[in-house]
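Moving on to subunit A:
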Amino acid sequence: MSFDWIKLLGFIVTPLIASAVGFTYMGLSRKITARVQNRIGPGISQSFIDVVKLYSKKTAINHGLMQHMGPVFAITASITTLLFLPVIKDSIFFANFSFRGDLIFLIYIMVFGQLGMALGAGQTGNPNSAIGVSRGLSQMVGFKVPYVMALVAIMIHAKSTNLQEIIAVQDGFRNWMVFQMPLASLAGLLAYLGYMGYAPFDVPFAPAELASGPPSEFGGKYLALMMTSRSIFTFAKLVLFVDVFFGGASNFIELLIKTFLLYLFALFVGLVNPRFRTEQSIQFWWKWPTAIGALALLLVAWKG
Partner candidate 1 sequence: MEQLLNIPAILAIAFAGSILVFVTHLVLPRLRTAVVLLLTLVPAYLVWQLPVDSPMVYFSLGGFDLSWGTNPYSRLFSLLIAGIGVLSTIYSLAFMKNKARLGFFYLAFLATIAAMYGIVFSQDLLSLFFFWEIMTWSSFLLVIYYRFENQQAGIRYFVFSAVGAYALLTAIVYLYSFTGDLSLAATFRVIPQLSTTQLSWITVLFLLGFGVKSALMPMHVWAPDAYRSAPSPFTALFSGVLSKMGVFGMGLVLFKFMGGLEPGHIIREVLAWMGGITALLGTFYAVFQTDAKKLLAYSSIAQLGYIIVGLAIGTPMSVMAAIFLALMHGIFKSMLFMGVGSVFHQTGSLDLNELTGLIRRMPLSFVTVLMGIITVAGVPPLGGFVGKWLLYESLITSNHYFLVIVLFTSSTAAFLYLYRLIFSIFLGQEEREFDHIKEVSWVMWVPMLILAGMTLVTGILPGIFFGPIAEAMQYLGFPQIDWQMSVLFNPWGNQVDMLSVITSIATVFLLGLAFITWKNFRTTRYVTTKDIHTSGEMPTENENLTYAIDFYRPFERAAAPIFKYKVTRMYASFAENAEHLFDLLRHVYTGNAQTYALYVVIFLVILIVFSGWIFGIQI
Partner candidate 2 sequence: MNLNFSPVHFIAVPLFAAFLLPLLGRISQKLVTLVPGIVLLYLSAVALTLFPQAYNEPIVEIIAGWRPPFGITLVFGPLAAFLVTMITLIGFVVWIYSYRFIIRAPLEKYYMLFMLLIAGSTGIILTGDIFNLFVFLEITAIAAYSLTAFLRDHNGAEAAFKYLLIGSFASAFVLLAIIILYANVGTLNMADIAVRMGDVPAKIKLTIMILFIVGLGIEAELFPLNGWAPDAYSQAPSPIGAVFAGIVVKAAVYALMRVLFTLFDLPTSSHFLVVMGTITLLIAEMSAMRQQQIKRMLAFSSIGQMGLVLVAFGLGTREGIAAALFLMFSHAIIKTLLFFSAGYLVFFSGFKNISDLEGVGREKPWTGFFFSLGALAIIGLPPFSGFWGKFYLLISAANASHIFLIVLILFSAVIEAVYYLRVVGRLYFKKLHDIEIRRTPFTGLLAMGILAIVTITIGVYPDFIYELVLPAADELLDKAAYLQYAMMGQ
Partner candidate 3 sequence: MIYYITSIALILIGMYAVLVKKNLVKMIIGLSLVDGGLHLLFIAIGYVDDATAPIFSKEGLSAAEMVDPIPQALVLTAIVIGLAVTAVALAIIIRLYDHHKTLNVNKIRELKW
């Protein structure tokens, strides 16, 4: 295997860009939320400022090894997910491992970080963390059902489990999965709301109720690393959904537009909705989204 410097550079730069985009989106979201609520809100760069401040903090406390490693788990999963995603179609620079970007692998590696985070949060001994984890995991069982249904339907449609091939199938506007497979996409997008964790599905992190839930005992470098991880992960999730449902992106601008629109979708849904209780959200996903997903599966199976 020839060693390609461009590739190595890609490995390093991709996460950096991802985190930059992620932080920007997070900043934007705060601004947009404020505007919707008729506030002025912080500047867009506020997220950057926050994370820089956290990184530069001199002291940090932990409650044991698992908490120490929790953020590392998280960032590992975020970056690995990103590296296996085809960020931009046919780009060598962003290719990384994406030629092996298997969907099922991605589904699983994405959990890796959440598990590590949950373990770290568990060790802090803060009841709010544990409650948050409990709610988060429960919700996951809820939205995973329509989510996987959508993905399976698409995999069957594309006759591939590889993301690059799935993107290849969606060549041209009309072949996007949203149009090819509207039902599956609908189910997938409803599940996507759960994935993003905005209202009405933000009960695991409810800031007012649980003091942000899992991360409530983290501070300093730990919180900084977690935020970085979260920014990368947010971007990775957006890219994944864009790749699967919206035909990927052939250049960076297209990618930004698509991901941002997708991001706005989650944000706006959240802004106009109150918060579901855990079992309500689970039951929500197990009803209509699951039914739609099942219908999509049936259709795809019927088409052969």
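On the choice of candidates, all candidates are chains of the complex that A comes from, given by their letters.
Quick notes on this one:
The definition used in the following text is that a residue touches a chain if its C-beta (ideal position, glycine included) is under 8 Å from a C-beta of that chain, and two chains touch if they have at least 3 such contacts; residues count from 1.
A quick note: this is a predicted structure, and the numbers were derived from the prediction, not measured.
All listed chains 1, 2 or 3 share the complex with subunit A, though the touching one is 1. Per the touch definition, subunit A reaches candidate 1 in the complex via residues 57-66, 68-69, 71-73, 75-76, 79-80, 83-84, 97, 100, 102, 104-105, 108-109, 111-112, 115, 118-119, 122-128, 130-131, 133-135, 137-138, 140-142, 144-145, 148-149, 152-153, 155-156, 159-162, 165, 211, 217, 220-222, 225, 277-279, 282-283, 286, 293-294, 297, 300-301.
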